[in-house]
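What follows is a short report on a single structure.
Just one protein chain is left out here, and the rest sit where they should.
Residue numbering begins at 1 within each chain, and the chains themselves are lettered A, B and C in the order written.
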Amino acid sequence: MASSDNLTDLPTPPSCTADFCLIPLGTPTASVSKEVAQVQRLLKKSGLNYSMHSAGTTVEGSWDDVMKVIGQCHAMLHQNGIVRIQSDIRVGSRTDKKQGFKDKVEAVERLLKDDQS
Amino acid sequence: MASSDNLTDLPTPPSCTADFCLIPLGTPTASVSKEVAQVQRLLKKSGLNYSMHSAGTTVEGSWDDVMKVIGQCHAMLHQNGIVRIQSDIRVGSRTDKKQGFKDKVEAVERLLKDDQS
Amino acid sequence: MASSDNLTDLPTPPSCTADFCLIPLGTPTASVSKEVAQVQRLLKKSGLNYSMHSAGTTVEGSWDDVMKVIGQCHAMLHQNGIVRIQSDIRVGSRTDKKQGFKDKVEAVERLLKDDQS
Partner (left out) sequence: MASSDNLTDLPTPPSCTADFCLIPLGTPTASVSKEVAQVQRLLKKSGLNYSMHSAGTTVEGSWDDVMKVIGQCHAMLHQNGIVRIQSDIRVGSRTDKKQGFKDKVEAVERLLKDDQS
C-alpha cells in the first residue's frame, strides 16, 4: 500500500475531467456572460477538449494541464480588473477505464433509450 | 431593509436554476450511469425543465420544487439500497431578470460569434 | 425495488447535512462578510444545528428544513437589494447510521491520533 511518506514523489493524475463554474465578485453588474466568453476563448487556445453548458464548463486533460488553465482563467480576469473570483470545480479521476465526458452522457442515454423499446 | 426578525415569514425564491451532481457511496461498482438514468426518469416525471450534461443535471423551477425533486432523487436511491448519497448543487436565483438556462448559453455564444465577424 | 412511477409519493430524506457557500453577485464590493453575518443570524433563528467555517456553513436537519432555510437566505438577501445570488451546496444523506457533522470530524481525528501513539 502506498503511504504518504513519499509525498514529493507522488504524481498527479495523468487524466481527469473537471467541470468548473467561475464567479467574479464585486463587479458592477450581475451578468457574467462577458467573463464566461473570455474563459471560453482561453480554453480554445489551450488545446484541451472542453464543452460549455449553462452551469459551467467541462474540460478534460491531465490534472496539471486542467488545473493550470483554470488558474489562468482566474489570472486573466484579475488582469482585467476583477479583484475577486470564486470557482466551484467538480473534478473526477479514475483508473478503471478511459472515459471522455461525452462517453458519460452516452452511457446514460443508452440506458434511457431502452425505456422506449 | 429586511431584517431576519421575520424569519418564519420569509419566502424561498419563486424561481431558481440548480445544477446538481449526485454521487452514490459504498456501491460495488464505480459506475454511476444506472443511478443517473434513474434520476433522469424521475426528473422527467416531475414536469420541471431540465437538461443533463456530462458533469450533472440542470433543473429550473421554484426553489421549493427544485429542491424537493433533488431530495426525492436521494430518497429514491436510498429505497433502492444505496445507503449514502452526496450531491453537489450549484444553485442561483436572481431578481433582475428572468433567464432560463438556455438563455445563459446563448448570451455567451452571441459574444463568441462576434469574434469571427 | 422502488421505481420512479410513484414519484409524487416519494418523500425527501428525513435527515441530511448540507454545507453551503453563498456568493452575492453584482455587489459594489468584493467583501461578503456582511452577507455571511446576515446568513448566520437567520440560521440562529431557524433552530437548526449549524456551524460556520471559512469556506461555508454546515447545517443539519430534515432535507426540507435545511433547503428551506438556505432558500430563505437567498430571499433575505434579495430583499436587501442583492439581485443575484449563487450558492454551492454539498449535501449528503445516509440511511446506514445517524451521524452529526461533529461525529465526522471526530471519526477522522481518532484515526489521526493513532498516528502518534
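Please note the rule applied: contacts are C-beta pairs under 8 Å (C-beta built on N, C-alpha and C of every residue); 3 or more make two chains touch, one makes a residue touch a chain.
All of these numbers come straight from a predicted model, not from anything done at the bench.
Per the touch definition above, the residue from C:Gln40, C:Ser62 or C:Gln79 contacting the chain not shown is C:Gln40. Even with one chain removed from view, subunit B keeps its contact list with that chain: residues 21, 23-32, 83-84, 86, 88. For subunit C, the residues in touch with the chain missing from this view are 17, 19, 21, 30-31, 33-34, 36-37, 40-41, 51-56, 58, 88, 90, 94, 96, 101-102, 104-105, 107-108, 111-112, 115. If you put the missing chain back, the residues of subunit A touching it would be 1-2, 4, 7, 10-13, 16, 25-26, 38, 41-42, 45-46, 63-64, 67-68, 71-72, 74-76, 78-81, 83-96.
Heads up, the rule we're going with is that only the chains that are shown with their structure count from here on.
Both copies, subunit B and subunit C, contribute mostly matching positions to the interface they share, with over half of the numbers common to the two.
In whole angstrom, the spacing between the mean C-alpha positions of subunit A and subunit B is 18. Shown for subunit B are the residues that touch two or more other chains, namely 41, 88, 90, 94, 96.
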